[in-house]
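A single protein chain has been omitted from the complex, and every remaining protein chain is retained in its original position.
Coming up: subunit A.
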Amino acid sequence: MKEIVKQDVQTIIDRYATKNVYLHLETTNGAYASHFDQSFFSASAYIRNASVTYKQGKIQGQGPYRVGLELEIGWIYAEGLTHYVINENDEFILMGLNYEGKIAVTLQLSEQPFQHN
């Protein structure tokens, strides 16, 4: 995993376009956020192995980055992305690590389903 190089990520986004892919998308502030700070409104969302096909997509920003993927009838979007890798299982992983190095957001694409129990 390394820090995002915008052009590299754009090339990978283009490569997955128009293919049927599996999506993992999450945002998280941790289960303890409101425990440590009662004024903090804890919110997160998570989807794993949604089957999608996007027409085209873009990476934007100067870092942290935003990625948007245009579906036939909708959109996928993530903000705060900082790192990426294509791992040994050929999974394309984009992660946003916060200032403490903790996962805040992930957007992942793969032609095979992600591990599931």
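One rule holds for everything that comes next: a contact is a pair of C-beta atoms (placed from the backbone, for glycine too) under 8 Å apart; a residue touches a chain by one contact, two chains touch by 3 or more; residues count from 1.
Here is the rule we use: contacts and distances are computed from a predicted model.
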What does the UniProt entry say the missing chain is called, choosing from "PadR family transcriptional regulator", "Molybdenum import ATP-binding protein ModC", "RNA polymerase sigma-70 factor (Sigma-E family)" or "Bacillithiol biosynthesis deacetylase BshB2"? "Bacillithiol biosynthesis deacetylase BshB2"
In the whole complex, not just what's shown, which of A:R15, A:H35 or A:K55 touches the removed chain? A:H35
Subunit A residues that touch the omitted chain in the full complex: 1, 24, 26, 28, 30-32, 35, 46, 83, 85, 87, 89, 91, 93, 95, 97, 100-104, 106, 108, 114-117
